[in-house]
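My questions will all concern the structure given below.
All protein chains but one are shown in place.
Let's look at chain A:
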């Protein structure tokens, strides 16, 4: 049954070739509400290596956004420990850039000023990072739109600008919470190709959250499949497809087999809402 390119973490653990940049040890989250405690995430042990593109895929409400917020330092874990570059995370930290489901660009700032926001907040050098912002905008095809306002841009362009904003202060890690969920299918595919290119040119570690299985397989070095609430790791798959990948890869039998295999996890549990 097990093929060489489809490896379940439980069957054969991934070799520790690179150094881990994000480590989670017994991390769990329970929300306290008036009706009692609601467990959102069962204890999770996991590491993400430097330069790795890790995609978390799971049904709505499996705690995958919670996981991302905890890594960003926006939410404290109820138990366990998260370490980023060896330091325990208790509050927001400088090593990450976050891309949310909505672009969340400030309508009163130009595209360029939006991208520069982290630079302003952190008090970094505006000339050096201004040049970087311009480069990033050019790399994402927004060079001519730097002085436009966000609401003059299409949804895909807005999301690209918000990716530039997450990258401008040169963080080692980029956290992306369903960044293309609000886009139409065609734009979404284009953005996937583009994100792959951005990641390979910048060499960032990416933690990407989605509920689209093809998107996960297309982008990931490893796919982490989560089960329904309370979330746990159902399986981890290594995606053995060569890079750079084009959209044609989706017709590759290995791609089809892997998406199929991931999909079975959700069918077994009653579907991906």
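Just so we're on the same page, contacts are C-beta pairs under 8 Å (C-beta built on N, C-alpha and C of every residue); 3 or more make two chains touch, one makes a residue touch a chain; residues count from 1.
As a convention for this text, contacts and distances are computed from a predicted model.
Looking at the choices "Allophanate hydrolase", "Stage V sporulation protein AD", "LLM class flavin-dependent oxidoreductase" or "NitT/TauT family transport system permease protein", the name in the UniProt record of the chain not drawn here is "NitT/TauT family transport system permease protein". Shown as candidates are A:121, A:185 or A:251; the residue that touches the absent chain is A:121. From the options A:21, A:48 or A:96, the residue with contact to the chain not on display is A:96. Residue positions on chain A in contact with the hidden chain: 69, 72-74, 92-94, 96, 98, 100, 102, 104, 106-108, 117-118, 120-122, 148-149, 151-152, in rising order.
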